[in-house]
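As you look at this complex, bear in mind that one protein chain is not there, while each of the others sits in place.
Residue numbering begins at 1 within each chain, and the chains themselves are lettered A and B in the order written.
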Amino acid sequence: MDLQAALQAQGLTLPPAPKPAGSYVPAVQSGNLVFIAGQLPFDNGVVAVKGHLGADVSLEDAQQAARLCVLNAMAVLGAHLDGDFSRIERVVRVGGFVACTPDFTQHPAVINGASDLLVALLGEAGKHARAAVGVAALPLGAAVEIEFLVQVRG
Amino acid sequence: MDLQAALQAQGLTLPPAPKPAGSYVPAVQSGNLVFIAGQLPFDNGVVAVKGHLGADVSLEDAQQAARLCVLNAMAVLGAHLDGDFSRIERVVRVGGFVACTPDFTQHPAVINGASDLLVALLGEAGKHARAAVGVAALPLGAAVEIEFLVQVRG
Partner (left out) sequence: MDLQAALQAQGLTLPPAPKPAGSYVPAVQSGNLVFIAGQLPFDNGVVAVKGHLGADVSLEDAQQAARLCVLNAMAVLGAHLDGDFSRIERVVRVGGFVACTPDFTQHPAVINGASDLLVALLGEAGKHARAAVGVAALPLGAAVEIEFLVQVRG
């Protein structure tokens, strides 16, 4: 699995690993599990997609936000692994939070933006269990926040 | 522990394992931990309990929704374990999401529908840590979504 080549094939590049939005650390490893903190759709240092699904954010923009969360998570994971992405064994779990109105129901479609990209980048190793829910609001007004649990080797 | 006998004693049968609502997989095992994706209250292929607690869903219907989430999770776990439920060692964690209005406060009572059933089916092995929260909305309009973390042997 060559994550950099897979990114290139998608026309994507990893951003610098984002700084945490609060007093925590971006990733903690316990055994061979890496817990990656909740990622926001940062792009060039700003939250790129703000608002609520069902009100002022389109499904397409929210899916793009979910993809940005993946790129930021991969940047965090790369920093944690000293750039050695070959140590990724499996994305175990994805927790997706979608800021939305009470009548919004397409949370799976939003978080598919992240899930599909993980599989495009990592193949079988990108297939994960998932929970997707709709929340009242997210940090900095983001439309999407996603946390990741990844099994690594070595 | 004989899950099938315990189900029978409760007058329950397992549904077929539900298909994921998005591009993820129903369960991922890492070491001896099985991460089961967020389950909705599917019954015969449709979400049986839709709406928001505090508005248009009764506590009793929501507790029944929570029980349906357990049955679907057990179906997923059964498929993962090739039907060998004797490999269940412990339900470790339950994450319960309740779609609700801002003034609703009885989330524990809703998710007790799931917790009580897990203990009825699995005894001591069914006792878990839990977080229960109230969210703006859930996939497909479901009133309840629950994810499960289960320790298995072998």
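One rule holds for everything that comes next: a contact is a pair of C-beta atoms (placed from the backbone, for glycine too) under 8 Å apart; a residue touches a chain by one contact, two chains touch by 3 or more.
Worth saying up front: this structure is predicted, and the values here are computed from it rather than measured.
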Of A:16, A:83, A:123 or A:139, the residue in touch with the unshown chain: A:139
Touching the absent chain when the full complex is considered, from A:9, A:25 or A:46: A:25
Positions on chain A contacted by the hidden chain, ascending: 20-28, 30-31, 35-38, 52, 95, 97, 99, 101-102, 135-141, 145, 147
Chain B residues that touch the omitted chain in the full complex: 31-33, 54, 90, 92-94, 99-109, 111-112, 115-116, 119, 127-136, 149, 151
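The rule is simple: only the chains that are shown with their structure count from here on.
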Distance between the centres, which are taken as Cα means, of chain B and chain A, whole angstrom: 25
